[in-house]
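So that we are looking at the same thing, I have put the structure below in structure tokens.
What you see is the complex with one protein chain gone and the rest in place.
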Amino acid sequence: MIFAFDFIILLFLIPVAIVALQLKDLLAAAMVFGIYSFLMCLLWAEMGAVDVAFTEAAVGAGVSAVFMIATIFNTKRNSSD
Amino acid sequence: MEEFIQSRFNYWIYVILMMIGLWGMISKNNLIKKLIGMSIFQTAIILFYVSVAVKSETANIPILPHHGHDYSPKIAFAHAVSDDHENGGHDDHAGHQAHPVGPKIPDPDGYANPLPHVLMLTAIVVGVATLGLALAITQKIYREYGTLEEDQLLEKVRADDHG
Partner (left out) sequence: MKKLAGIVVFTVGLILLYGVSSLDDFPSWGTPDSPANKSPLSQYFIKNTIVDTEVPNMVTAVLADYRGYDTMFETVVIFVAGLGIFAVVRVFEHGGASRVVTADTKPDIIITNTCRLLIPLIQLFALYVLAHGHSSPGGGFQGGVIMGASFILVALAWDLDIALKRFSEKQAFICSGIGILIYAGFGLASVFLGEEFLNYGIIHKILPGVDSPEMARYYAMLGVEIGVMFTVTSIMFLIYGLLATRGKMTAGL
């Protein structure tokens, strides 16, 4: 619940979200989405929701990125937009 | 002005992130990009819920300090029940320092609101399970049609319908 910390992380989140959607290399997009999840995890730890932050660190930044990479490995790596 | 920004900034970013996710879901052509957009949308909503649960800068995380048996069960239960019905305000400092008489009762303003945290915790785990299901369907689509681009998929589906 420190507003300066909150402010900086929230400002970081928007470019990271846009980059995750704009990258043409899907593998890179999945990794940037992992970074996005990790920033979210920091944000929730800062706001006092430690359980949510823990879950997001395990699930969002870890397992869901692995699932996406597994799918990209079995389909196509490049996207048209 | 500074105070206004501080009181609204989380909600502005929540709206912007949600709209980025929605825009990704609508306008992106690749199915995996759409799923990333969906996840951004989901985390934006979780951000809203967690922002609602935040209390002032003095509030603690929702885990009680538990040294020994500070909160005696039997007496505290009766005390807490009567407290709920009659007057909730007179135990303001009970959470911070030892009460001279009677057991301690946690101060509601001293801890963050646990209810939105619970709702969002399960939402995250179910979110990853549904993301896995969506990725599985994506793989199935790729196996059937050989592409993940929406326009090419639509063409192939239409060609299958006509031929």
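Labels for the chains are A and B, by order of writing; each one numbers its residues from 1.
Assume contacts are C-beta pairs under 8 Å (C-beta built on N, C-alpha and C of every residue); 3 or more make two chains touch, one makes a residue touch a chain.
What you are looking at is a predicted structure, and each value in this text was computed from that prediction instead of being measured.
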Chain not shown, touching residues in chain A: 1, 50-51, 53-55, 58-59, 62-63, 66-67, 69-71, 73-74
Touching residues on chain B - with respect to the absent chain: 6-12, 14-16, 18-19, 22-23, 26-27, 51-57, 59, 62-66, 71, 73, 76-77, 80, 83-84, 88, 105-109, 111, 113-118, 121-122, 125-126, 128-130, 132-133, 135-137, 139-140, 143
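The rule is simple: only the chains that are shown with their structure count from here on.
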Whole-Å gap between the CA centroids of chain A and chain B: 15
Of all residues in chain A, those that touch chain B in their complex: 1-3, 6-7, 10, 13-14, 17-18, 20-21, 26, 29-30, 33, 36-37, 40, 43-44, 47-52, 55-56, 59-60, 63-64, 67-68, 70-72, 74-76, 79-81
Chain B - residues contacting chain A, complex: 6, 9-10, 13, 16-17, 20-21, 23-24, 28-30, 32-33, 35-37, 39-40, 43, 46-47, 50-51, 53-57, 59-63, 112, 116-117, 120-121, 124-125, 127-128, 131-132, 135, 138-139, 142, 147-149
